[in-house]
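Report on the following structure.
Up next is subunit A:
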Amino acid sequence: MVNEINFDTVIAAIEDEIGCDCEPYGGMINEEALRIPVDHLQSVIRVLRDQFGCYHLSTITAQERENQPGEVELIYHFWQGKGISLMISVPLESPQVESILSLISGADFYEREVAELYGVTFTGREETPPLLLPDNWDLGPPFIRREETDE
Partner candidate 1 sequence: MQFIKGLFFLLIFPGLSFQVVCGLAFEWIDRKLLARFQRRVGPPWYQPLADLIKLFSKEDIMPEGAYDLVETLLPLISLSAVLTAGLYIPIAGFTPFSFEGDLIVIQFLMSVPTLAYYLAGIASVGIYSLLGGGRSLLQFFSYEVPLLITISGPAVMAGSWSIAEISRSQLDQGPFIVFQPLGFILAVVGLIGKLKRDPLDIPSASSEVVGGSLTEFTGAKLGFWHLVMNIQAVVGIFLLANLYLGWSNITSPLPAIGIFVLECLAVVVVLSATSAVFARLRIDQLAGIGWKILVPLSLLQLGFVILMGV
Partner candidate 2 sequence: MNKITIPIGPHHPLLKEPLSMKIDIAGERVLGASLRLGYVHRGIEKLALERTYVQDVHLIERICGICSHVHTTTFCLAVEALLGIEVPPRAQYIRALMCELERVHSHLLWLGILAKHVGLETVFMHTWHDRELALDIMEGVSGGRVSHAANQIGGVRFDLSEEQEAMIRENVEKLKTQVGGVLDVIENEPALRARTQGVAPVSVELIKDYCVVGPVARASGVDIDLRRDDPWPPYDQLDFKVITLPDGDAWARTLIRALETRESLRLCETIMHKMPDGPVTVRAPRKVPEGEVVTRSEAPRGEVVYYLRSNGSDKPARLKVRTPTLAVLSLLPEQLSAIHVADIPVVLAGIDLCIACADR
């Protein structure tokens, strides 16, 4: 049986790990979401995995919110009995995120998909050929192309 985690103890553990406080984001149904600064991503995932045994990364969702223009938001969905998500946001012009491939090798396809569809570059991993988009695709990341989709 998968042991349930109490979300408050998770927040407490993360906060004393990375020093600054991070407020939980209540808007997501069925999931406990937590907004964390970009550069602490790796250490937070290490905390989740070592202290709480939460190893299962379901997927990485990338999106743009209307009320946060000029920013791409990445949500790392973990699962341990119930869903836990880590939310980070990066500037739209030069989206840079540190790859978590060293921690979770299962994240490879999710990172490559986000890189192709949203143009987010993941540092710390070798260059890989396109995963989903066709080889001769020259129209740029489909979700970012604002001008084509409106015509």
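Simple rule for what comes next: contacts are C-beta pairs under 8 Å (C-beta built on N, C-alpha and C of every residue); 3 or more make two chains touch, one makes a residue touch a chain; residues count from 1.
How these were chosen: all candidates are chains of the complex that A comes from, given by their letters.
All values derive from a computational prediction rather than experimental measurement.
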Subunit A in this complex touches just one of 1 or 2, namely candidate 2
Can you list the residues on subunit A that touch candidate 2 in the complex?
1-2, 27-31, 55-59, 61, 63, 66, 75, 77, 79, 81-83, 85, 104-110, 117, 129-134, 142-143
